[in-house]
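Okay, so here's the structure we're looking at.
Only one protein chain is missing; all other protein chains are in place.
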Amino acid sequence: MAGSTFGERLKMTTFGESHGEAVGVIVEGVTPGVELDEAYIQVQMDRRRPGQSSVTTPRKEYDKIRIVSGTFEGRTTGTPLCILLNNTDMRPSAYDDIKTLYRPGHADFTYEKKYGIRDYRGSGRASGRETAGRVAAGAVARRLLENRSVSVVAYTTEIDGIKCDTFDEAAIESNAVRACDPAAAERMIERIEQLAKDGDSCGGIVECRIRGVAPGLGEPVFDKLDAELAKAMLSIGAIKGIEFGAGFAAAAMRGSQHNDAMDASGFKTNNAGGIIGGISNGADIVFRVAVKPTSSISSVQQTVDGEGNERSIQTIGRHDPCICPRVVPVIEAMACMVIEDYYKRQAALLD
Amino acid sequence: MAGSTFGERLKMTTFGESHGEAVGVIVEGVTPGVELDEAYIQVQMDRRRPGQSSVTTPRKEYDKIRIVSGTFEGRTTGTPLCILLNNTDMRPSAYDDIKTLYRPGHADFTYEKKYGIRDYRGSGRASGRETAGRVAAGAVARRLLENRSVSVVAYTTEIDGIKCDTFDEAAIESNAVRACDPAAAERMIERIEQLAKDGDSCGGIVECRIRGVAPGLGEPVFDKLDAELAKAMLSIGAIKGIEFGAGFAAAAMRGSQHNDAMDASGFKTNNAGGIIGGISNGADIVFRVAVKPTSSISSVQQTVDGEGNERSIQTIGRHDPCICPRVVPVIEAMACMVIEDYYKRQAALLD
Amino acid sequence: MAGSTFGERLKMTTFGESHGEAVGVIVEGVTPGVELDEAYIQVQMDRRRPGQSSVTTPRKEYDKIRIVSGTFEGRTTGTPLCILLNNTDMRPSAYDDIKTLYRPGHADFTYEKKYGIRDYRGSGRASGRETAGRVAAGAVARRLLENRSVSVVAYTTEIDGIKCDTFDEAAIESNAVRACDPAAAERMIERIEQLAKDGDSCGGIVECRIRGVAPGLGEPVFDKLDAELAKAMLSIGAIKGIEFGAGFAAAAMRGSQHNDAMDASGFKTNNAGGIIGGISNGADIVFRVAVKPTSSISSVQQTVDGEGNERSIQTIGRHDPCICPRVVPVIEAMACMVIEDYYKRQAALLD
Partner (left out) sequence: MAGSTFGERLKMTTFGESHGEAVGVIVEGVTPGVELDEAYIQVQMDRRRPGQSSVTTPRKEYDKIRIVSGTFEGRTTGTPLCILLNNTDMRPSAYDDIKTLYRPGHADFTYEKKYGIRDYRGSGRASGRETAGRVAAGAVARRLLENRSVSVVAYTTEIDGIKCDTFDEAAIESNAVRACDPAAAERMIERIEQLAKDGDSCGGIVECRIRGVAPGLGEPVFDKLDAELAKAMLSIGAIKGIEFGAGFAAAAMRGSQHNDAMDASGFKTNNAGGIIGGISNGADIVFRVAVKPTSSISSVQQTVDGEGNERSIQTIGRHDPCICPRVVPVIEAMACMVIEDYYKRQAALLD
């Protein structure tokens, strides 16, 4: 792998920069003969795209996808799917002022150190727009998982310290922050709107729940199911941590509390988060990720330029003051890719 | 990959069960011509082995390693290193009583679901003994990192709710729990000894600090440096979560707080944990992992047998009431493997 | 890998069917900061495209490429290059007559058996048009190899039994069959034109010579340099065999003849074809491939349909009666990809 490819038997390769002609994804290993069309994928794209609500960036990247290869007469052929999205709302000149400055919290500095060259237009390859390809691929994986009766849902549980107290699944897609508690969602939205006015941003926590996974999925040792999910999630730019089941709270638990006892009807608790020894146990797979506050803020910050001179910087632009609602479909997409890939790996092992 | 291999340009494959003839590891991609002998590796093995202190299992697996291939006249040849450890303290019959029961918190149930067959002798492949191979490989990576002036150190920061208040690096290897605060270490040891008497176990938190990594290391998008470290850590059986830099605390921070500003001398804070956009920024790489309480406890627990009958189980054996001190060298080993591998990937990119 | 990806540190993924919207390639791992533009790549595309001469298909796929990502201000950025080619001369309806028949020599039957579904429009993914992406990627690799003073040249040495007697490198690109002997080329062209009239096709042999490769390139054991080149070449649809150096003739040689002796100025012969033990020895790397006669011929052939009924088939279309001249740039492209990838692997090992 050279960095832009993910998965083994179901595999995606994303490409494109935020300000080039297009971004997209190649998906390999797709089960042939499955009904799939652009509309099905577009539903997920629309959940990720900017400009959905008052709390997301007003940029108008209408993420209209095209399937360029890999389907025929409305079905997958088993050959690589290429899904393309043209970039339509490009304003590279907007970045002229900052092209020699390292924006705090952004990858400007590290990309320049890695590559010795910097595409300063809107973060280049490090742009969140890269995740559009992931969401498209994830929709393909989700289509395959439907045939296995596996479902994947993610939702905000905390923003800027405001926590959800209830779990109302039906409410998730009805509020702008995709929170599982509609009352908390209102307070979250208010807070975000205030922060936007203040030129600041905030972080949060997103939980993901995967239902219907058969017990026995996951590879031993290095390719544990939770290890792969952790990699998948940490590969999303804004994510700074992950925990499964009881997670960090397990650090303060006793074995007698944490061990999930079994009775005839299955596991009595789910401190393990549905994965033991790296292999699914049939319970819901549950994990939470820490989402950092958006790096782009419009207040003045201290930084340096390429020559090391101290400078101040103010990122005027169109940004999400909190990325949680838009990272939800990306988290789901990555989870779908991992689970479907592991089903295929297991089929290979047992065949 | 089929589960037992890790890494790309520096790669390890572990093998062996806890109660077979031997366990070991193959390490591929090792820089040729580097001085390396068994004694260098043995130092790390001895940090992982059981029976080091009052708080670790009294099992006597003296983990004496042998380099079977890949060195010549005291130097690496560039060909695969095979490192073997014979199993010497095997008592498979000790497991006869539980061979039809699923031990709570253990991978017995999930392995049986995955493979349809169960090697019930001491967890088989899911045994912590598998990590001996990782530590051996990690020692090889550490040897290569010395030539890059990179150092990796991990240490316990919390056990059963007892937290370290100071960071005394010199004290880490001098106390039985490898805590960075010797006063806290005393209380931790006392607690663990009490829990052992009570037939229970506890978890904790281990932090890892990697110093000297040049800025620019890490692959964009899916193979971000933090994503790979997350996978590496979650592939260790007892680890249930990971966070980088400010980690989960970032969820309650503002962008204006979390962004690491720069001045002429570098980053003024390290909320990012040394990695931005998946690429090292030259600051220390810092992450913490959640260690669950040891699953094997001697108090009575509820479970089922292979036919689903409800049963009670009591795991009499020789187990660590807290795995933190022994997981420290495993965490370091995995971190060494990742960092050295990424140096090699970067060399390939720039060549 | 799931079939459409090739390489490790320099990697390509091709996508697209002959009769979809576009075909293309993603190239990962490209050295950053290298000058590269569309014109450089287009030169190679034009060598592969149909309609170059009287002996190639008159189809007018003018293979105009676009670099969609991975360059900035005329230089590579180190992020994935996406190169797209729109399909412009599609006539899927031309295949209506044969959509239930298996064309002899074509992959119709095997694709249907593999996928259970068949995209009958012009061979779908099995179309030679897929190689356009390879040639584009190979041009990128060639650009990187220029900086290493490595050159790759392939040329026809035999067509339909007519063999080249001389090696005139300057003549290769001046004749329509890309033969290294201009006199033989004339006879070859005449023969092909006659076969086209007769509704038949012919095969040939192409040799490839790689100059300037430093000694020491290649991985031991499974990833031998010749093994990887063999895979690269056999992955081209029309290739049915490969031999290195003395090749099949070695089967009738003695050790005393075949061993390449050395004197102070280097190897005195090159029976090994520049590779010993899977590693380059500094001599020219030389291999030959067997090119089968084009499967599409306009004479009547016997076949069956999807129900197993015996049928006769006549492939009316626009096809190359001999693919040798157009496979030459594909062979070079694959060789460029392998050699550049192995340079990068070696850099990783030694770093």
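Per-chain numbering from 1; labels A, B and C assigned in written order.
Rule of thumb we're sticking to: a contact is a pair of C-beta atoms (placed from the backbone, for glycine too) under 8 Å apart; a residue touches a chain by one contact, two chains touch by 3 or more.
Note that the structure is predicted; figures quoted are calculated from it, not measured.
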Which chains here touch the chain that is missing from view?
A, B, C
Touch criterion as defined above, residue of C:Asp63, C:Asp181 or C:Asp260 at the omitted chain
C:Asp260
Check each of B:Ser4, B:Thr157 or B:Ser201 against the chain that is not shown and name the one that touches it.
B:Ser4
Positions on subunit A contacted by the hidden chain, ascending
8-9, 29, 31-32, 78-79, 220, 343-351
May I ask you to list the residues on subunit B that touch the chain which is not drawn?
1-5, 8-11, 13-17, 20-24, 26, 28-29, 32-33, 66, 68-70, 72, 75, 77-82, 114-117, 119, 121, 124-125
On subunit C, where is the contact patch with the chain that was removed from view?
1-6, 8, 14, 102, 104-107, 109-111, 113-116, 125-126, 130, 158, 160-161, 195, 200-205, 214-224, 226-235, 237, 240-264, 268, 272-273, 275-282, 290-297, 299, 301-304, 308-310, 345-346, 349-350
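Rule of thumb we're sticking to: only the chains that are shown with their structure count from here on.
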Same or different residue numbers at the subunit B/subunit C copy interface, by half rule
same
Provide the C-alpha centroid distance between subunit A and subunit C, rounded to the nearest whole angstrom.
38
Which whole number of Å gives the spacing of the CA centres of subunit A and subunit B?
27
Can you give the whole-Å distance between the Cα centres of subunit B and subunit C?
46
Residues of subunit B that touch two or more other chains sit at 8, 220, 345-346, 349-350
